[in-house]
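Below: the structure, in structure tokens.
One protein chain is absent from this view; the other protein chains keep their places.
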Amino acid sequence: MTEPLLKVENLRIELKTRGGVAPVIDDLSFDLMPGENISFVGESGCGKSMTALAIMGLLPEGIGRVASGRILLDGEDLTTASESRLRDIRGNEIGMIFQEPMTSLNPVFTVGEQIAEVLRAHQGLSAKAAWDQAVALLDAVRIPNPKSRASAYPFQMSGGQRQRVMIAMALACKPKILIADEPTTALDVTVQAQIFDLLRDLRAQTGTSIILITHDMGAVAEMAERMIVMYAGRKAEIGPVEQIIDHARHPYTRGLISCVPHILSTVTEERHDLTEVPGIVPSLRDFGQNRCLFASRCSHRTQECLDQRPPAKVFANGQIADCWHAEAM
Amino acid sequence: MDQLRSTLIRLAYAVILLLAVLVLNFTMLHLAPGDVADTIAQSMGGADETILNRIRADYGLDQPFLVQLGRYIFRVLHFDLGYSFFYNQPVTSLILERLPATLLLVLSAQILALLVGVVLGVFSARRPNGILSHFVTFFALFGYSAPVFWTGILLLIAFSLKIQWFPVAGMQDVTIEGGFFAHALDIARHLVLPMITLASIFLALYSRLARATMMEVLGSDYVRTAKAKGLTMRDVVYKHALKNALSPVITLAGLQFSAVVSGAVLVETVFSWPGLGTLAFQSIIARDTPTILGILFFSALVVIVGNILTDLALRLVDPRIGGRR
Amino acid sequence: MGDLLNVENLSVRFEVKRGGAFGKKSYLQAVDDISFALKQGETLAIVGESGSGKTTAALAVARLVNAWRGKVMLDGQDILPLEGAALLKARRRVQFIFQDPYSSLNPRQRAEAIVKEPLDSLSDKPEAEKQEIVARLFKAVGLRPEQQRLFPHQFSGGQRQRIGIARALATQPELIICDEPVSALDVAVQAQILNLLRRLQKEFGLTYLFISHDLGVVQHMSDSIAVMYMGKIVEHADRISLFSNPLHPYTVALLSAVPSVDKTRRAATKRILIPGDPPDPINPPKGCRFATRCPVAQERCRETPPPLREVRPGHRIACHLVDESAVSPLA
Amino acid sequence: MSDAPALPEETVEKARPPIAEAWEMFRKNHAAVAALIVLILIVLAAIFGPALYGTDPFDMVWAPFSPPGADGFLLGTDYLGRDLTALILSGARVSLVIGLAAALVSVFIGVTVGALAGFYRGVVEEVLMRITEFFQVLPTLLFSMVIVALFGASLPMITFAIGVVSWTAVARITRGEFLRIRELEYVTASRASGASNLKLMFKVILPNALTPIIVQSALMVGGAILFEAGLSFLGLTDPNVVSWGQIIGSNRTYILESPFTVTIPGLAIFITVLAISLVGDGLNDALNPKLRLR
Partner (left out) sequence: DEPKRGGTLVTVITSTPRVLNPAVQSGIATGFPGAQLFASPLRYDDSWTPQPYLAKSWEVSEDGLHVTLHLVENATFHDGHPITSEDVAFSVDIIKEYHPFKSMFAPVTSVDTPDEHTAVINLSKPHPALMLAMSGQLMSIIPKHIYGDGQDPKNHPRNNVDVVGSGPFKLVEFKNGEHIILERYDGFFMEGRPYLDKIVMRIMPDSSARAIALENGELMLAAFEAEPTLIQRLSKVKGLNITNKGYGGIGPIDWLAINTTRGPLKEVKVRQAIAYAIDKDFILKAILRGTATEAKTGIHPDSPLYDADVNNYPFDLDKANALLDEAGFPMKDGKRFDITLELAPFPGYKPATEYIKQALSKVGINVTIHSSADFPSWAKLMGTLDYDMSLDSVYNWGDPVIGVNRTYMSDNIGKGVWSNTQGYSNARVDELLAEAGTENDPEKRKALYKEFQEIVAEEVPIYFLNAVPMHTIYSDKVGNPPMGIWGTSSPIDMTYLKD
């Protein structure tokens, strides 16, 4: 068995809020193998982006910090790495694309410059070489006419094109890991398909590992090998995608899958009501309590759930569910 | 083509705007009792009625209002701002004689305010709770809240009277011997106090705005992207963030052009700076209509040119401007 | 039963200026000659890419933007020319649920005032009765009575959307236009709202014009579906025909692009990637609007716009390449 | 579900109007609260000070240029031997009234123009914005000097002149807010609910646009006080009343002799405007929903 490329151990991230310090990520552990595609799903605000930012060492300054745990990249702990070492890693060994292609590119620089800049910073390329390389990268992400489009500004491009520029930028230095934080939520379905297609192809070519953050189960099913379901800053369930979809062990995962009206291959007249997960996500204030945070919305709730934090229960193929009743599911 | 068209329409509009400024003020000046003949008489220690009537006839002040207005507009349309009754000089030459002093004062104050304001704003935005940040906030409020003439007087007392570092008044010491450099240095010495005084108000505005936008920009998605690319903090702040934070400051600076001309009136008065401001004040007091109108015309022109320059500057820092409204 | 809503040749265009205030005027035809009908108690979904004109069409139907041409017949009466009292009467019958639960509620009004507003403006019921109605509506959409006094920012997204629904129900409208009512919500909350909408439909016999870009939601909610592309309806069919036998190349591509957890579906559909982005809506292509991205486009597609015609009962399509045999050219 | 243990009762949020939350936020800003207290003191001093203090500000009560503290005069005497304390107290009244009234005038003009332009768009907007631009191009101080010089330096005229030259900022802000808010869905929702244009403008949009307008108006009170001081300094003022700027203006000739006659009213203006600005800043933070959400 190969060594994991990225190993996150008992990660705890704390955020300073008006109500005090809250653990926005609470005891999260997972591995990422070389070439693997792992996916984070969960409701808004459950801490998916925070995890990604923690790996990048980009938690909001003065607000968020890694309180405990380790993030090992090839055995090197990123939580204790110096700022300059982190700078070396960012954009070089780990690339990242963000949710909002509209706002994530700097509006006042050409896209070519924004790509070339990474190459200059990390690979010491000359201005000319970096630019040429940027044009090549634009070509690789299927931007038509890359030579002239390189001198375009972000506002002159469509959303899909911008997201492809982001991808080109993140992949410019052939990173080992690509973190994609909801890369398609702002895009149309047809464009989303283009992006996913592109990511798949690039992965096939470069062998980059991908951490895909999304709330779309369908996308997870199509893109990832393993998935991590997050709830209120905690891992709810982790395991191979197909296995979880077929047989989720955590009631939240189940709800997440069944409350979405998925498009079906065979349409019938009959339509059932969607499964509802009642209530809303606990607020940041309630994160970190020693109980099952999902209990308030769970129909399987027992006293246990309210008294103590559920243990991680391990099943076949590395499926792990943090639920008192996981076996019963 | 579209660009050209809209530029032309813009220019045409600017011309109409200027004319409107002139007509309005001409009318207002006409409505007031008395006229410049009285002031001329005053400057002569008194004059009898025949002289007054003579002066009025000479300057066409005895004509009906519409005739006077028509003549004036006609002349303006022929690029002639008329003749200063009071200073006995073509208005254009009178203003052009004073304009350099005002421009020097106003531009140097603006540049000083912009440079220092942006630098202070950026530094304090990076440490929003640091000492410097509080200092900037305080300093900015101080600059905004103190009456500019009062600041000027206090500076005068401190730096011209108590410690005699800078001269009291005027723009240059004509007795100075020496070449260009000596004169430039002399003007610079005269410039320091009025420039600082005038800059203090704008510095306040700019540093506050720069701090606020910089803080916003530093929290924006693209700055996060820049960090995620592994760029150095210097590149992130001074390349990615600053260029974005500049445009609101430039926009604000552009809006200040008219305020700058006005602010100059007070500062020039305090420091006897031989610029348009003092001329404006004296002309208003003297009811020297052509000069007042000429100055209003020039200041409006300065504002309009300032707006165009602002647009150009914005285009430089923000490529989106050309594409959108 | 007759059609409650009958939209005929509706077009909406916006004036857009380029190059500053004095730039040249040009027009963006956001909705281009669309027609459809909707029966009482049914749900018609409009799907399409961002910018295809879904919202604009809906707003025009509700008299919230001015239509340029066409008719919007409500029970046989064209509501477009109505003014004054007659317009207010029509407004009572057609209500709107908005996409964004955050920006669609006035932050300075209490929840009860928001729900009561349509009653204040559109009905002459006594105050007490209005309050009673509001209380009933709160209950109907699953909000607690004491929440009436709260301000919007004190609600979660799902709760806000419920307020929006309550507001839309206040005047007992017959037609409710739902413009992407769930796309801003979390999946778990989304289910609550969708269920609520369906429940209310049954309970009050509501008719929905339901706009969405999420085909899963559409499949779940609608009785018939109109697919829009750049201001035009390119395909319009009942739910089963459309999903089991999509004809227009765009519809086919759209359906294939949706990722799914359904293994069989994933295995069954071949993904059809359509390249590029929609063309500039101010200068649309002169032939078929989709021709620039269509994998099977032919010369005539680029030359002449295809008319929307019925190829099977209840299945209308605008594509030169679909003939009477009703087989998708991509099949 | 029936056997599930009960959950602790959810706490129901109290129905608090935004204004209460804003006050809550404002209270956290110590500088702003301190400034508010100072401001209230100044206003109280302006209202009751002259009567309580008793001395007629125009009375020559002592030798001219008596320094502060000497001879029993807290702030000293001016060039005619008038009590500077009495002058400052009456000056407060005039300066504050002019500040408030001028700000009101410009808010009234600015909001009307901005609201109409932002709401109706099209030709109305074009015309109104051109008018706004016209007033923006006029150099403010010069223009108001012309107004005051020509039509007399009475307080109403000075107030009017200041108002007339400073409304453009309000108009721009109002228009911007209207342009932004009119596109928001709750405005469309109100329209769908049958609201008239008038109601949309003043009942729906305006209340939501008020935040920046209030903040700007607060700053404008300070601006107007400074502006009046500037005009007074230039001598364009009504000599039958006292304002702070006028005290500076008429004592300026004597700065070498007695700098305090200029410094004290200057400080009064400074402290007042500073307090107003700080309160304005506090309001800005308190009313800004972006900050409140955190």
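All chains are identified by letter, namely A, B, C and D, in their written order; residue positions are counted from 1 within each chain.
Basically, a residue touches a chain if its C-beta (ideal position, glycine included) is under 8 Å from a C-beta of that chain, and two chains touch if they have at least 3 such contacts.
Fair warning: this is a prediction, and the values are worked out from it, not measured in the lab.
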Relative to the complete complex, which of the depicted chains are touched by the chain excluded from display?
B, D
Using the document's definition of touch, tell me which of B:I9, B:M28 or B:I51 contacts the absent chain.
B:I51
Looking beyond the chains shown, say which of B:L22, B:V118, B:L141 or B:L156 touches the absent one.
B:L156
Per the touch rule stated above, subunit B touches the missing chain via residues 32-52, 58, 83, 86-89, 94, 97-98, 101, 156, 160-161, 164, 167-175, 269-272, 274-275, 278-279, 282, 284-287
Interface with the unshown chain - residue positions in subunit D
58-60, 63-65, 79-81, 148-150, 152-153, 235-240, 250, 252-257
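We adopt the following convention: only the chains that are shown with their structure count from here on.
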Please name the chain that ends up farthest from subunit A once chain centres are defined by their CA atoms averaged.
B
So what's the Cα centroid distance for subunit B and subunit C, whole Å?
54
Quick check: how many Å separate the C-alpha centres of subunit A and subunit C?
32
Return the distance between the CA-based centres of subunit B and subunit D, expressed in whole Å.
24
Multi-chain contacts in subunit A, i.e. residues touching at least two other chains, fall at none
When you check subunit B against every other chain, which residues touch at least two of them?
13
So in the complex, which bits of subunit A are touching subunit B?
56, 58, 86-92, 95-96, 98, 100, 103-109, 117-118, 121-122, 153, 155-156, 166, 169-170
In their shared complex, at which residues does subunit C touch subunit D?
21, 59, 62, 64, 88, 91-92, 95-96, 98-100, 103-108, 110, 117-118, 120-122, 144, 146-147, 149-151, 153-154, 164, 167
Contact footprint of subunit C on subunit A as seen in their complex:
43-44, 144, 158, 160-161, 188-194, 196-197, 215-223, 242, 245, 255-257, 259-269, 271, 273-278, 280-281
